[in-house]
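Report on the following structure.
For chain A:
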Amino acid sequence: MSKILMKGNEAVAEAAIRSGCRLYFAYPITPQSELIEYMAKMMPKVGGTFLQAESEVSAINMVYGAAGSGKRVMTSSSSPGISLKMEGVSYIAGAELPCVIVNVQRGGPGLGDIQPAQGDYFQATKGGGHGDYRTIVLAPSSVQEFADMASEAFELADKYRNPVMILADGMLGQMMEPVEFKAAKTDAEIAELGHQHESWCICPNEDGDMKHHHEINSLEIDPLVLEKHVNDLYAKYAVIEQKELRYESYNVSDENEILCVAWGTASRIVKSAINELKAEGKSIGLIRPITCWPYPYEAVRKALGKKVKKVYVFELNTGQMVEDVKIAVAGKVPVDFWGKVGGIVFTPAEIKEKLEACFK
Partner candidate 1 sequence: MPRMTVDPNYCKGCGLCIAACPKKIIRFSENINAKGYNYAECFEQDKCIACKMCYVTCPDVAITIEK
Partner candidate 2 sequence: MEVIATRPESLTKTPFTYCPGCLHGVAHRLIAEAIEEFGLTNKMTGVAPVGCSVFAYKFFNFDMAQAAHGRAPAVATGMKRARPDMHVFTYQGDGDLAAIGTAEIVHAANRGEKISVFFVNNAIYGMTGGQMAPTTLPEMKTTTSPYGRKTDDIGFPIRVSELLATLVAPYYIERVSLLSPADILKAKKAVSKALQYNSENRGFTFVELISTCPTNWGIDPLKSREWAKENMLPFFKPGVFRDKGEGVE
């Protein structure tokens, strides 16, 4: 398969279709409108359903319905629209339904602006919606990764019957990079996928006899039943934490004097600064969470190695993931933070300057 130069928004849409997603419900919002437009063009070509809902609230509820019917379904939006979806995500998690949600983050809070940001980390990883649940969160840092995460997200969603969020940003959504796509699922494979959830989803009864009565529901009015349900959810999440953790160690070694932790677009910029400083003889490592939930606490802890005297966290927000870093580091070494907000993306030069100052 050859590489295509493609915009992030379109690449993730293409990858989703190849993963067998045949249902997409969403609403336009900058900077991810290219995603919905790509779906509008391509879904009919593969016999799938594209529907522009009247709002993001409606869209996530359409997702609930389609997911409850056992089919691979996706929605996408950007920060303010993702906020609207949060009630729906809580319902989806409570009802244990599989689905994929793409957030192409922009500057906030409120209407904010349309430039890239990472201000939705808390919303994605610490709740977003009400109640006790967790969303599996994947954070890409390149268009290739963004596309690859589409199929991963659907696999995880189906395996665990849970919402999965791909937490991207306006930079990834808009930029164009070479992408190599996986082979598209065949019609037979998609048909097979459509049957995988028939033990619990809404589907026809055989021969009209009431052979099953499935309920897609998050209401458990008996508190003892709800208690058991939530505990079962968390038993599931414990398995996910065990088995589905993903992160990258970049230039991590016992020679590191500083450890950086960064995710998404920010991590690429930090890597550039690390490389420049490496050429100047400074040893700096980076742990890049790929799953923001589950979070690689242990990896961060281990990467403190022998010589690390400071952990530096860089994000395009006022300090969100840094709180998870502090939990991991547990006071062993100081944790510094520097970020940019307003939808402004920092430069490698700015990161380098901050890191250099640590060596003085």
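Just a few scattered comments:
What we mean here is this: contacts are C-beta pairs under 8 Å (C-beta built on N, C-alpha and C of every residue); 3 or more make two chains touch, one makes a residue touch a chain; residues count from 1.
Candidates were picked such that all candidates are chains of the complex that A comes from, given by their letters.
Since the structure is predicted, the reported quantities are computational estimates derived from the model, not experimental observations.
Touch between chain A and the candidates 1 or 2 in this complex is found for 2 only.
On the chain A side of its complex with candidate 2, the touching residues are 27-30, 33, 36-37, 40-41, 44, 50-52, 54-57, 80, 110-111.
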